[in-house]
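One chain of protein is taken out of this complex; the other chains stay put.
Order as written gives the chain letters A, B, C, D and E; numbering starts at 1 within each chain.
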Amino acid sequence: MAVEVNDVPDDTRKLVTIITETVLELDICEALEELGAAGYTISNARGKGSRGVRDAGWASSGNIRIEIVCSDEVAKRITGHMRSHYYDDYAMIIFESDVRVLRPDKFA
Amino acid sequence: MAVEVNDVPDDTRKLVTIITETVLELDICEALEELGAAGYTISNARGKGSRGVRDAGWASSGNIRIEIVCSDEVAKRITGHMRSHYYDDYAMIIFESDVRVLRPDKFA
Amino acid sequence: MAVEVNDVPDDTRKLVTIITETVLELDICEALEELGAAGYTISNARGKGSRGVRDAGWASSGNIRIEIVCSDEVAKRITGHMRSHYYDDYAMIIFESDVRVLRPDKFA
Amino acid sequence: MDPVIWFFALGLIAGLAKSDLRMPPAVYDLLSMLLLLTIGLKGGVELAKAPFGGLAPQIVAVLAMGFLLPFLLFPIAHWVGRLARADAASLAAHYGSVSVATFAVGVAFLVDRNVSYDSQLPLFLVLLEVPAIVVGILLARRGRSNVSWGKLLHEIFFGKSIVLLVGGLLIGWLAGPDGVRSLEPLFFDLFKGVLALFLLEMGLIAASQARTLRQSGLFLVLFGILVPVPMATLGAVVGWAIGLSVGGTTLLAVLAGSASYIAAPAAIRIAVPEANPTLSLTASLGVTFPFNIFAGIPIYFTIASMLHGGGG
Amino acid sequence: MDPVIWFFALGLIAGLAKSDLRMPPAVYDLLSMLLLLTIGLKGGVELAKAPFGGLAPQIVAVLAMGFLLPFLLFPIAHWVGRLARADAASLAAHYGSVSVATFAVGVAFLVDRNVSYDSQLPLFLVLLEVPAIVVGILLARRGRSNVSWGKLLHEIFFGKSIVLLVGGLLIGWLAGPDGVRSLEPLFFDLFKGVLALFLLEMGLIAASQARTLRQSGLFLVLFGILVPVPMATLGAVVGWAIGLSVGGTTLLAVLAGSASYIAAPAAIRIAVPEANPTLSLTASLGVTFPFNIFAGIPIYFTIASMLHGGGG
Partner (left out) sequence: MDPVIWFFALGLIAGLAKSDLRMPPAVYDLLSMLLLLTIGLKGGVELAKAPFGGLAPQIVAVLAMGFLLPFLLFPIAHWVGRLARADAASLAAHYGSVSVATFAVGVAFLVDRNVSYDSQLPLFLVLLEVPAIVVGILLARRGRSNVSWGKLLHEIFFGKSIVLLVGGLLIGWLAGPDGVRSLEPLFFDLFKGVLALFLLEMGLIAASQARTLRQSGLFLVLFGILVPVPMATLGAVVGWAIGLSVGGTTLLAVLAGSASYIAAPAAIRIAVPEANPTLSLTASLGVTFPFNIFAGIPIYFTIASMLHGGGG
């Protein structure tokens, strides 16, 4: 019984997803750590948005997709930081949803 | 204060995720624009479903994963289009969830 | 009318996302089938967590990102299996959310 | 046996034994680009050396063969094989079109035996890629065309294999033997090595078709083995009739007897979506390709030699 | 014309015709690594053969030219072209810096004509990459620096192109002609082939800039065509003044007349985020690069020959 209860992820966190230019990867990773994220996951992507088509074919012209599972508090800090530092000058979108996590203590 | 309020993404949009065959990339991108999506993000994937294993090892045998953040209206149009054009003949799944976005005006 | 109703994905399933070490790909895929998942989607990723930086640059040092759309029941079994088999010894996080799917019958 | 063929066997065995050996898609792309450019450049240089006369009638004959082949194949697949119309048409398109890798192994086979071949063969390779695909689509659609032909033909003609083949041909022809000299170390000297790596991957891919093969039953295997020889014989007769050398006749037979696994699958997937893509691909890659490189090419060479009055 | 240039044309045409021909990013990375290491190694081996004396004054002259160029370019872009300050500064940084691919085509051009060049040219290539970027950033910031220079300079100096060029130079110099012999098959013999593939991809990339080009109107095209020749002439004069050979003078002109599309875009994107990145990249890749490899290099060679009293 106890096991079953354990297996149902019932603690809620935010999942913040950032899609932006490859060139920002290092900068953003550093910022995320300073803002208190316990971790992040990145994958390569391509796409289209208000700043036109972005494709990974040509070296630095691709996108990355960053996911951060974190507390409300940290999520707020992250979106705020992105908005003020990058949103005006770089191709970037951010969205956020609720997720249930298995081991809440792993996520700031 | 105003800043904090701004930083909390509180406007809701749909996140539509399509997983399908690589070969459809161009066709679907064109369709998405016609259906009114303001943008999309694509990454490569592999997987298994009712049509068997699909792996990117062999040229056109991989999958792509397409994400579109959009309004209810556009989401409905996209899922309808996919269902009527591709669902019967191609490996494809679609799912949808709600996300909060930072700058609602960026998304149709 | 009927079409419109069809096009609104209104049946809910769980979306389970697992981020873990590349080396587990084969094992986990086999397990997912045994646990009753009708399918899964995998993409390559890199990231940082409690076990440090994991980057795909070096052969087996990357991460994979596995997504499974499934019923509550199967989701519970998957998270339970991951927790008991891998969570202690491998870099791994799991999170879960609700998604609406277009053709519920496609997902166990 | 040419060692490059052992690389195919190695890939096949590794794949069947479920080895974790994989070739990254990027490497596969690089190898196929090199092969296509090399074949094109070689042809172009030869064309520059021995300027051709009276090519027009040959081109007409080759194109006619390309249009004819799928009409011969469709009935077999549809009525003998009892495949659905779309599947039979897809199979006809794949087998009517051509395989660059098989052609490359054929070239290597001839080079090993010091048999020269006519310089226009790479051009014929290009010519034969398209007609069967068009016919296959028409057969699937019963002539009723809700296909957007403009877009489709554009996709086929500007598909990467044709662009690289034709590009290589033109560059080789413009630059001539001297101009191409500095490119030889990459494109010509490494040719066999590149082909070996490519065949290793082809073996891995063929192995991945094995499960489908077991499921789809006997017909695909029989089709994949029995169809190439008569098709190749037709190709050889055409080659002999239009005056090609023994080497050229062999390669035209190889082209006729080979089945497409790049251009055809991509085009048919879009234009005939209801056809099951794994059927044609499995037959083409899992049966006919291995058959051709192990047994077919030597047979076609014998046929060509006999047509030219030699003993094989 | 050198056949490698046809590969650029092939890529350009394929891209404009919307072919599905793509080069995987991994292959692009491999090719550019090979080119950078080859250029470095060649330079290093030459340096080892003919130890240089009095290089210091040459270095000062070349660096001075590197700092000067963007100051000449910025006013043209800002006042003549009416570009915003950030955009004009970005353009000045791109054109003041250098293009490795153009340099490689220049080297191939000289090798074809058996014209030797001074061994320190690869070193000058390295020296010229950085100054214009620094000046461009200062111009954009009007001297006010909220730029974290430490981090930025680190990023530029340890950027992969400089690491590979300098690394190749040092290894070539340490190993000398004999030590490098066993590396020649990969790095030297394949050079032209690798360059050909790289230019194919450059053509594809240039084609993808075409749409921006149509939008941004005439100024970019004019800038991209009219600016290189006077810049290159300045480079040729400097080269002649510091005593370079005809080949060396040609290559310094090529460097001055070429525009960066790797180091500059990356650095400027971070340090001057408000500059529109597609403007500079389109001019550099879509206009100046093709201009230089088709028309510029022969012109610069003629200028260099004339400066040295030859007829061209």
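Following the convention adopted for this analysis, a residue touches a chain if its C-beta (ideal position, glycine included) is under 8 Å from a C-beta of that chain, and two chains touch if they have at least 3 such contacts.
Predicted model only: the values in this text are computed from it and were never measured.
K.L.:
Would you list the chains present here that the left-out chain is in contact with?
P.N.:
Hidden chain, whole complex, touched shown chains: C, D, E.
K.L.:
Looking at E:30, E:61, E:84 or E:306, which residue reaches the missing chain?
P.N.:
E:30
K.L.:
Out of E:22, E:141 or E:160, which is the one that touches the chain we can't see?
P.N.:
Candidates E:22, E:141 or E:160; residue touching the omitted chain: E:160.
K.L.:
Taking the full complex into account, what residues of chain D touch the chain not shown?
P.N.:
Its contact residues with the unshown chain are 2-4, 6-7, 10, 14, 17-27, 30, 108, 112, 185, 189-190, 192-194, 196-197.
K.L.:
If the hidden chain were put back, which residues of chain C would touch it?
P.N.:
Residue positions of chain C that touch the missing chain: 21, 23, 27, 52, 55-60, 62, 86, 88-90.
K.L.:
For chain E, which residues reach the chain that was dropped from this view?
P.N.:
Per the touch rule, chain E residues meeting the hidden chain are 24-27, 29-30, 33, 154-155, 158-160, 163-164, 167, 170-171, 174-175, 179-180, 182-183, 185-187.
The working rule: only the chains that are shown with their structure count from here on.
K.L.:
Identify the chains in contact with chain C as well as chain E, in label order.
P.N.:
Per touch definition, common to chain C and chain E: A.
K.L.:
Any chance you could check whether A-E or B-C wins on number of contacting C-beta pairs?
P.N.:
B-C
K.L.:
I'd like the Å distance between the centres of chain A and chain B, where a centre is the mean of that chain's Cα atoms.
P.N.:
18
K.L.:
Among the residues of chain E, which are close enough to touch at least two other chains?
P.N.:
22-23, 25
K.L.:
Specify, in ascending order, the residues of chain B that touch 2 or more different other chains.
P.N.:
In chain B, residues 43-44, 97 touch at least two other chains, as defined above.
K.L.:
Judged by the touch rule stated earlier, which pairs of chains are there in contact?
P.N.:
A-B, A-C, A-E, B-C, B-D, D-E
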